[in-house]
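I have a structure I would like to understand better, so I am pasting it below and will then ask my questions one at a time.
One protein chain omitted, others in place.
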Amino acid sequence: MKAGIVVFPGTNRERDMAIALKRVTGQAPAMLWHRDTTLPKLDLIVLPGGFSHGDYLRCGAMAAHAPLMAEVRAFAAAGGHILGVCNGFQILTEAQILPGALLRNANLRFLSQDCHLRVERADTAFTRLWAKGDVFRTPMAHGDGNYVADPATIERLEGEGRVAFRYARPDGTVAADDQAHNPNGSLNAIAGVFSENLRICGMMPHPEDLVDPLMGGEDGKPLFAGLVEALGR
Amino acid sequence: MSNAGQKTVDEALAREFGLTADEYGNVLSIMGRTPSLTELGIFSVMWSEHCSYKSSRVWLKTLPTTAPWVIHGPGENAGVVDIGQGLAAIFKMESHNHPSFIEPYQGAATGVGGILRDVFTMGARPVANLNALRFGDPANPQTRRIVDGVVRGVGGYGNCVGVPTVGGEVNFHPSYDGNPLVNAMTVGVARQDRIFLSAAAGLGNPVIYVGSSTGRDGIHGATMSSSEFDEDALAKRPTVQVGDPFVEKLLIEACLELMATDAIVAIQDMGAAGLTSSSVEMAGKGGVGIDLDLDAVPQRERGMSAYEMMLSESQERMLMVLRPDRTDVARTIFEKWELEFAVIGHLTDTGRIVVRHKGAVEADIPLAPLADQAPLYHRPTAPSPAPAPLGPVTDPVGTERALMHLIGSPDIASRAWVYNQYDSTVGGQTVRRPGSADAAIVKIDDTSIGLALTTDCTPRYCRADARTGGAQAVAEAWRNITATGARPLAVTDNLNFGNPEKPEVMGQFAAAIEGMGDACRALDFPVVSGNVSLYNETRTPDGTTTAILPTPAIGGLGVLEDVSQAIGYGMQDDCDLILVGETRGELGQSLWLREIHGREDGAPPVVDLAAERANGDFVRAHILGGDIVACHDVSDGGVLVGLAEMVMAGGVGCTLVAPQSGMRPEAFWFGEDQARYIVAVRKGETFLSAAQAAGIAARPLGESGGDGLTLPQGGTISIARLRSAHEAFFPALMDR
Amino acid sequence: MKVRVTVMLKDGVLDPQGKAIAHALHVLDFGSVGEVRAGRVIELEIAETDADKARAQGDAMARALLANLVIEDFTVEVVA
Partner (left out) sequence: MKVRVTVMLKDGVLDPQGKAIAHALHVLDFGSVGEVRAGRVIELEIAETDADKARAQGDAMARALLANLVIEDFTVEVVA
């Protein structure tokens, strides 16, 4: 699997992502600069976390207009696999590659803590090493992770099975109005969504920061290992 | 010479700028004429307490600063120590106390930004931030606003630049009501052969300005932070500096990219007194002259005068001297990162700083006397009376109630509300996050090395006995590092005190430094960088001045060759619990005394540095040997609070045995005797005999297991109950 | 000319900031406050002397960047 990580001015979790990808693929991903206008041949594009353009105006708004995003869009249209994490998810929604938007956390504070995610379907490249209903722990670190979309969009996402992950209690139960376990107040406790073709996944938490027992566990590793399985080493 | 300002320069103006009559007299004799406004501005900031350390220098010189592993001690932008494998840790702590009182968010944010620049200016990629915070009485309505702004500011800046905030401390005390303390620490890592210094060199070499443009921000910030607050302070404040962490992030990346080339001769961040202090210090250190052309300075506002540009404290700016043939390489890098890049001057052989603006020479000052004749004061010191020993005290509440009260009290309650607003995992190298070990542990990418980081100070001990308090702060930092298995290497400090012109404050300062020095020497734990913040006082409308508690905050750094050997304090199942170190049951100045009796008196616990060293070396050896699986140093609140913290962190309970015979339970459980550790070991007997053989005091405390903390007299407190008592304070104060 | 673009969350989109502000105002004893909505305002100097053209530019910038039309509405005024 040849992966490329897009770096925008202000991106700050590209290194975490590179470490995680290298851990599972054995090879360093390509680092792509936002102003580039061509893509190398890739199996996976990752939009990593951080504060692209300082998160000024709206998180991800300015990055969504970066020159390289035209290539990312074309890559998506051609059926490529894209993972957007945290700011990367925000960029994908701002670029309208994924539906919905991410508002300020309900308590208006930046939240850096572990959360638990429930896997909503296991037949995608991102989730194939889990079973539907599995719960895994992952760090989150964001101020704007409160997922919203209009009712019609939500209905469609739910109906088409495009919710990738939900915030959950460790036992797998989901309670959208329980602030301890849906910490940012997301609609239907949505933590991540898929594109229609299930090849693009955006999520707020950071599985890439939990792929090493030294850092407290490997709970996030199946996501990356699954991608390698699906897209080839 | 033009005098861009409207003001006449005279002694009265000099005083307004914070210079004394004598100091102004000295300026006149150095200059041989009346200085221009810009020149007066330059003298006043360079000779301010903040830049010249005029009250503290004689005492700072007494601190030990060397060790075989110290690469650069105080004097550079940050301290540099050898951490093995050709790498160096570069670190420093700095205060932003006064700005944080005026505008808590921006004050704290720019504090973080400033200390980051001190570290990456030396070539290090910042790998961790810490922050030591002191706030006023939680019951004071101002406190909540300040806590909220400061915590948001620290997080807002650190999270955006993408440096994990991994530790720190928070205290509350009414003495900080009008004067919170915000001490920020940054730790970076560089290759030892790629460390950048600030001494300028090379006649004719270009002087380059990079980063943000210059506005009228914080003019006279340096002199303001060197005088005490009065009721007018809020009205007189200069334009508040606003931080731009996004630009800082770009600046880090651009500087590190440039530092991978051979373009840089010298580099220095523009901190307090911005362009003035950076240019004067770079030229001064290199023994060269410098010519600046202010027309070339990128400006954010129209019509700025030379005086304003030289004194502006606009953030996110750096000054560099480059090899002339590499200027274009540098320009290309800064353009890529969309940062200002301007050649604003060159080095000369005149030994003078010459500042030109709009065709006029606005300043022309000889650099040597500006530095050498900077004021230096041997301020009178008055010793504080020795605290009366604590007489007999009763225990009105019993062990269980005291424990529940203490773990929910402001100085012990869970800090999760604070550190959960800080991104502690960005970088993917955080091995121990806040709330899980006595020191945070950060791995160095691509190596097996781990850094152990902590900040510590117990100001109530310092007020009672500054010498003991100074030693205790160093000892606690050393102990916190040791408790993870790391080898303590060096410290940075942030000495926060009141008005040094008061002999009793100067006495506290001197005694605290003596205590720190004692401890640093005894523990081989030299001071490699630091910062002094004086005049932390508030003048109340009735004319009285109150100083803060003396607060010599210590930032400690240690190293683990193999980071996988680091341990935390989370309780592990099926262990014997052992207390290492001797217990005399010292309740003087303890939190038990304060929280249960409402008293802040008695002598602080004795700091026995020989015991500290022996106990710590013993514990560390047994952590690295794999015998100890969890370890917590005993500090605020004593042994029982320490045990409760272990239980909460690990989610595993424990059953305790009766305290030491002949000692009152409250003295055993809540005394704050130093040099002690609670360790969880698999084989208690073996460990105890090893301790005995080594001459180390150790006694069994009980064993781990279950889902509660069971006291010797039988009552069990569930982990859930402990946690709810521990976690209530901050949300109740802040999330109303 | 100076153009002001005001961006507000669409009706029906939950506004966490507005809600928090309302709560804080109630705590401060501003009991008469009902619903609160929070938004952004962006003031732009535009090198343009014709008010209609300036407004049109503001509109174009709002659509292109300043507002996220998935969740936000905007208005444009020429203020100077």
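First chain written, first letter: the chains are A, B and C, and each begins at residue 1.
Here, a contact is a pair of C-beta atoms (placed from the backbone, for glycine too) under 8 Å apart; a residue touches a chain by one contact, two chains touch by 3 or more.
Small disclaimer: the values here were computed from a predicted structure and weren't measured.
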Sole contact to the chain not displayed, among B:15, B:194 or B:300: B:300
Hidden partner chain, touching residue among B:10, B:262, B:338 or B:707: B:338
Contacts of chain C with the absent chain, listed as residue ranges: 6, 8, 18, 21, 24-25, 28, 30, 32-48, 57, 60-61, 64-66
Contacts of chain A with the absent chain, listed as residue ranges: 53-54, 56-57, 61-62, 65
Absent chain, residues of chain B that touch it: 102-103, 105-106, 212, 215-217, 237, 239-244, 246-247, 300-301, 314-315, 338
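In this section, only the chains that are shown with their structure count from here on.
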Length of the line joining the C-alpha centres of chain B and chain C, rounded to whole Å: 41
Where chain A touches two or more other chains, by residue: 107
Set of chain C residues in contact with two or more other chains: none
